[in-house]
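Only one protein chain is missing; all other protein chains are in place.
Let's turn to subunit A:
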Amino acid sequence: MLEGAEFYFNVDHGYLEGLVRGCKASLLTQQDYINLVQCETLEDVKIHLQTTDYGNFLANETNPLTVSKIDTEMRKKLCREFEYFRNHSLEPLSTFFTYMTCSYMIDNVILLMNGALQKKSVKEILVKCHPLGRFTEMEAVNIAETPSDLFNAVLVETPLAPFFQDCMSENTLDELNIELLRNKLYKSYLEAFYKFCKNHGDVTAEIMCPILEFEADRRAFIITLNSFGTELSKDDRETLYPTCGKLYPEGLRLLAQAEDFDQMRRVAEHYGVYKPLFEAVGDGDGDTRLVLIFYKHKVQMNVLAFNRQFHYGVFYAYAKLKEQEMRNIVWIAECISQRHRTKINSYIPIL
């Protein structure tokens, strides 16, 4: 691959890169967050958001305003921006965008299958699906009873098809198997995305590969943490870890044997990147703090992506930063609506 993206990147993708940098500049600032934290009700939050780039996005919402409605409208706004980028993109950026949407598609598929298990109507769930992960065969997902069914009947034409290789089985989809399916699909997807970025080479690989490596390792840690005290066996757990991160192969093998938080911490201490993260967790409520610290590190990496030009990572980074912003706003809104303000400042500032 001929290096030197600065010579020909702008021909195909310059317009979109300019656009995404403009969008990035309109993310909420520290001052905006300080204003939001001082709100007393969700109506105040709506008024404050009107002064930001969000504008009147809640104008059509009927009373009463709930946190769930705010979240849905924010997602729709991100989706509109993303669709605009996607419609104006050329290859290979279009494939990159498709890869980005696959993670939301996986979430939607799992949401639909869980809904089928709980005997919910498809319409009810479709409303709550992530708009970025929409695909035409969504409504048919709930008829499938085994993963092979799901693949052959529904998902074979979608971008998710290549990720089903390890997941084909005849086991009926109950809660345990749905969880295994979710994680295995995500593992295949992440590894495929990593390979795509690596093969593309150039600045995109330099930016995206470390980000995806961290994502893979972060998932491995979180899967391990959440599997303590559940019926998931250690062998099953190991099959869920994505292998495109720094922890592969020795770290993942050690992680699969871990039985509590301290053993997990000892595995992390072998790696220069993860040791300081675990040290910041300290003692006490380790799990929630670890999640927060991982998100903080992710935000830092995504912000740094904007320091280089002529690569696709800016689009991925923008989507992830926007997601974090939505998480922040939802957190602040929940603290306000529950009148539980002690931890309201646990949001992660971005700009």
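By definition in this document, contacts are C-beta pairs under 8 Å (C-beta built on N, C-alpha and C of every residue); 3 or more make two chains touch, one makes a residue touch a chain; residues count from 1.
What we mean here is this: contacts and distances are computed from a predicted model.
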If you look up the hidden chain in UniProt, what protein name do you find among "Gamma-secretase subunit APH-1", "THO complex subunit 7 homolog", "Ragulator complex protein LAMTOR5" or "Vacuolar ATPase assembly protein VMA22"? "Vacuolar ATPase assembly protein VMA22"
Determine which one of A:32, A:179, A:215 or A:325 touches the chain that has been left out. A:179
Of A:125, A:299 or A:317, the residue that touches the missing chain is A:125
Tell me which residue among A:5, A:93 or A:111 touches the hidden chain in the full complex. A:111
Please identify, in ascending order, the residues of subunit A that touch the omitted chain? 67-68, 71, 107, 111, 114-115, 118-120, 124-125, 128, 130, 175-176, 178-180, 182-183, 223, 225-227, 230-232, 287-288, 291, 326-327, 330-331, 334-335, 338, 340, 343
